[in-house]
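The complex is shown incomplete by one protein chain, all other protein chains being positioned as in the whole.
For reference, chains read A, B and C in written order, and residue numbers begin at 1 within each chain.
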Amino acid sequence: MNAGRVQQVQVWRIPCSGPGDLSGARTLIDAGEIVAADIVAVMGKTEGNGCVNDFTREYASSAWCHLLAPALGCTPDAVHARVALVMSGGTEGVLSPHFTVFTRRWVAEAPAGLGKRLVVGVAHTRAFLPEELGRTAQVDATAEAVAEAMRDAGIESADDVHFVQVKCPLLTAAKVSAALARGAAPVTHDSYESMGYSRGASALGVAVALGEVAREEVCDASVMSDWRLFSARASASAGIELEDNVVIVLGEAQGSASAFRIAHAVMRDAIDAASVRALLRDAFGLDPERDAQALSARLVNLLAKAEASPDGRVRDTRHTMLNDSDIHSTRHARAVVGGVLASVAGHTALYVSGGAEHQGPAGGGPVAAILRVDDTDSTFS
Amino acid sequence: MNAGRVQQVQVWRIPCSGPGDLSGARTLIDAGEIVAADIVAVMGKTEGNGCVNDFTREYASSAWCHLLAPALGCTPDAVHARVALVMSGGTEGVLSPHFTVFTRRWVAEAPAGLGKRLVVGVAHTRAFLPEELGRTAQVDATAEAVAEAMRDAGIESADDVHFVQVKCPLLTAAKVSAALARGAAPVTHDSYESMGYSRGASALGVAVALGEVAREEVCDASVMSDWRLFSARASASAGIELEDNVVIVLGEAQGSASAFRIAHAVMRDAIDAASVRALLRDAFGLDPERDAQALSARLVNLLAKAEASPDGRVRDTRHTMLNDSDIHSTRHARAVVGGVLASVAGHTALYVSGGAEHQGPAGGGPVAAILRVDDTDSTFS
Amino acid sequence: MNAGRVQQVQVWRIPCSGPGDLSGARTLIDAGEIVAADIVAVMGKTEGNGCVNDFTREYASSAWCHLLAPALGCTPDAVHARVALVMSGGTEGVLSPHFTVFTRRWVAEAPAGLGKRLVVGVAHTRAFLPEELGRTAQVDATAEAVAEAMRDAGIESADDVHFVQVKCPLLTAAKVSAALARGAAPVTHDSYESMGYSRGASALGVAVALGEVAREEVCDASVMSDWRLFSARASASAGIELEDNVVIVLGEAQGSASAFRIAHAVMRDAIDAASVRALLRDAFGLDPERDAQALSARLVNLLAKAEASPDGRVRDTRHTMLNDSDIHSTRHARAVVGGVLASVAGHTALYVSGGAEHQGPAGGGPVAAILRVDDTDSTFS
Partner (left out) sequence: MNAGRVQQVQVWRIPCSGPGDLSGARTLIDAGEIVAADIVAVMGKTEGNGCVNDFTREYASSAWCHLLAPALGCTPDAVHARVALVMSGGTEGVLSPHFTVFTRRWVAEAPAGLGKRLVVGVAHTRAFLPEELGRTAQVDATAEAVAEAMRDAGIESADDVHFVQVKCPLLTAAKVSAALARGAAPVTHDSYESMGYSRGASALGVAVALGEVAREEVCDASVMSDWRLFSARASASAGIELEDNVVIVLGEAQGSASAFRIAHAVMRDAIDAASVRALLRDAFGLDPERDAQALSARLVNLLAKAEASPDGRVRDTRHTMLNDSDIHSTRHARAVVGGVLASVAGHTALYVSGGAEHQGPAGGGPVAAILRVDDTDSTFS
């Protein structure tokens, strides 16, 4: 039904005072700036622990469902099928809770000479059985969903994909018990550990879809073990509130009428500010120190993954994150990467998600930058 | 007895595998590189929570006492009176546990033309009563000890002081009860909160001694309240293992025969990497990005304080550290500042201490850099 | 409008699979067992940390508002004015998340010879300014609300009050900043500590209303300090989600047509199982060991408060809860008291709330038991 028409994607970063606070979004909707029915995805940072019993993700999702249901003419629960709601818990350190909202509308055509601009696509996998999580079943289903989301985004070449956000399930004690009772063997009995497996298999699915890893290189035993296999553009978050994988592809396409661009890089470790500065210089011509004001005005968000280096070392020096039984390593890692990125970007409402298994090299992670490159959208509508 | 002789200070940064691991130090002592009797101060980062029940500080101190007692010819307990042992708990994020060891010997004279070089001085206050902590009694005693440590260091002008490390006591539940039983009113009943008061009053004592704050501006009510009052060079750590304040003054003096220099700056907030890069450029002519190798070879350590901005905001955006009942805000802040500094310094064994009350501006903190400027010490001995 | 009619109170204990799971309640409403419009109070245990940043309380409240709004013909937000929603966070140890739902309807009369039976009344105070929390302003307003709730319950003598649940606000960093900006001085700057002050002042308000403490004995300085002053029937929970105090009075009255009774006792410390066993024996003739089955069938819930003894000792032996910077003392205390009560009651879905300042003696706390004494309600309707 959108034949002959082109995408116009808009992106908002909206602060909140708590996981249930959507007053900022409501104001924009009431003012007509955001058309609720145009929202295709919300990527939130909520202030829970980002681990198993983080109900701030579910609470925020529930609040978005209640907000959007009337506009979409469906029940709150049915909103999930219409909008990709990805809530990433954990705002350790300076990170500031916020929502990044993506809208998409279809317009007649883009002005000439825009070049490649931001597009977005979404897809879902089927629901997984507990024993499928962290294994090739999840890898394959995710790869298919990425391909589907690329089609939805109108992206033809994997080179134009700059960030793939996956929200994936985890194993609770109840799910583990149920699987064991059926005679099925989940990949782990530990809820927290299951989050890593689910993220890792999802990321390998992205890597396969984008051609970064050949499918035949991946077997069940690769997940959480063969760190040579990774995607430079995958970001996976595990949550207690879903059973399937939700996939959001962010990339660029010729003919898009968006006022935004996106680019990506890879942090080689948690303190690799240099790669992020280079990304902003190379892709957008902005030097973080010299052009701080322009950067502050144009940068919508950095999207990044963080993890404690699995070999226990950063730049060849021991870290203590993996042996800490008081604070999970994902929480440490988000605090570090959030601080490092904020020191480059100059603000703290950044999307830094924890647990970068097979997402970027071991101890490092992908980072994408979304910038507004036109000052108004009015000429495009 | 050191009349007519000059200081030669040496500094080692020694990694450890745990709070009780002094194998690195023992190796250097056995090899004759470090003369145990020359050690005047040890500043350690240990891997506990850095809060009230962090016994890694006490454990590391105990290990140092047992290591040095035979060389000093005293009991383990008596080592505390001979060597300033300052253990700062908390290696959140990428921070790596280590000890920074300062030795001092007296040599005939320094080679000509060295300019100002590193000196160190140490002093102790009397033991404090519980109700004195966090109040002007602690401020005044600390100011006197700073002056005494400056004399010990051979520093005449406060301008030559670049870092003042204070180790100070805290209030345990037992101390609070004992004080209340005597009819005395401690400044707070909460152990964790008492750490902030003790650090804050100590820092104000440094500020008074260095002329950064006039004594008459400080009253009991200023502590933890009037954030306009601060020292740009104070670093205070609270611990359960002592009753008095230990003060270490680090600065420079003409005539010192040290191979090291020290300089300082102030981070205006937790993500202010720019000020640290400027410090290294301005004081030592090293650009962190361009001269990464030289910096890595010469930088002994960065000494810094970290805190969650008390107004709940960083760069005008909300943070969640002060409302987090799972992880204390000092832990968040160390993780952030440790990451930001490591992204500049290129390594992670940095001395980042939590709780910067009256140490630098609210939400920011002092940072000092110690560099080796001569490649050998042999010509000086 | 209920002139000449009598209360019939019913109580349900409903398990949940998470703070947003009201499927149990929905089933009972759909089956007609619970009439939504009859619900006067819900006391929930939710599985957050029970401290400042526990959003499970707010999430559960929000879910109840969305559930009841259609039945009450009001907006979700307006439900708070119609139903007392008290969510207590923290299910440490064996405690199991659940909701205790109180309904009240008015019937023509009670069958003869019932004796005293359960009644319930509710009242709200005005919203408090940040600087009023933890001080006599909160004490007095709470005392008035208790009197009002007693009238609502139809209780004439304070002797017939067995449990007074108060939900009270806390100070967030934002509230503290706002107050300071106005020149007002909150009782503490620390969010976690503010919870204790708010609970303490609320409990003293209950004590004054019930005649357990004379009003003239209470001044601002008494709160969190003079532990001789306490209520044996107050239970206060602080939460981030409200600005006023909500008061629920549970007691007994002649003429009530309820099938339930309530009685209370005081635990003198956290391990005082003996007092709870005595309560069940003395008030209801049930020996927990001998009559375990009858107890299990009839006991709806135990409502209790837990705290770490503020003098740092239990039965004259040191505990470590107050010096623990990893786990707040309220979390420890709930785990202990939950375990001790479950070992008496034989089940774990108990209402144990943390922070018993001025609620029972220092280190101990009130405990109330609600039992079903008639097997059916049908004869009463």
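We take it that contacts are C-beta pairs under 8 Å (C-beta built on N, C-alpha and C of every residue); 3 or more make two chains touch, one makes a residue touch a chain.
Because the structure is predicted, anything quoted here is derived from the model rather than measured.
A.B. asks: So one chain is hidden, and I want to know which residue out of C:L279, C:V337 or C:A369 touches that hidden chain in the complete assembly.
C.D. replies: Selected residue, touching the omitted chain: C:V337.
A.B. asks: Write down which of C:A69, C:A158 or C:A273 is the residue touching the left-out chain.
C.D. replies: With C:A69, C:A158 or C:A273 as choices, the missing chain is touched by C:A273.
A.B. asks: Of A:D21, A:E243, A:D291 or A:D324, which one is in contact with the hidden chain?
C.D. replies: Residue touching the chain left out of view: A:D324.
A.B. asks: Residues of chain B in contact with the chain that isn't shown?
C.D. replies: Within chain B, the residues touching the omitted chain are 17-20, 47-48, 53, 55-56, 58-59, 62-63, 66, 76, 174, 240, 326.
A.B. asks: Since one chain has been left out of the picture, which residues of chain A touch it in the full complex?
C.D. replies: 49, 51-54, 172-174, 177, 189-193, 224, 310-312, 318, 320, 322-326, 328
A.B. asks: Which residue numbers on chain C touch the omitted chain?
C.D. replies: Contact residues on chain C toward the absent chain are 15, 17, 47, 49, 91-97, 270-274, 289, 314-315, 317-321, 326-327, 331-333, 335-340, 342-344, 346-349.
We adopt the following convention: only the chains that are shown with their structure count from here on.
A.B. asks: Hey, how far is the Cα centre of chain B from the one of chain C, in Å?
C.D. replies: 47
A.B. asks: Touching two or more other chains, which residues of chain C qualify?
C.D. replies: 53, 174, 326
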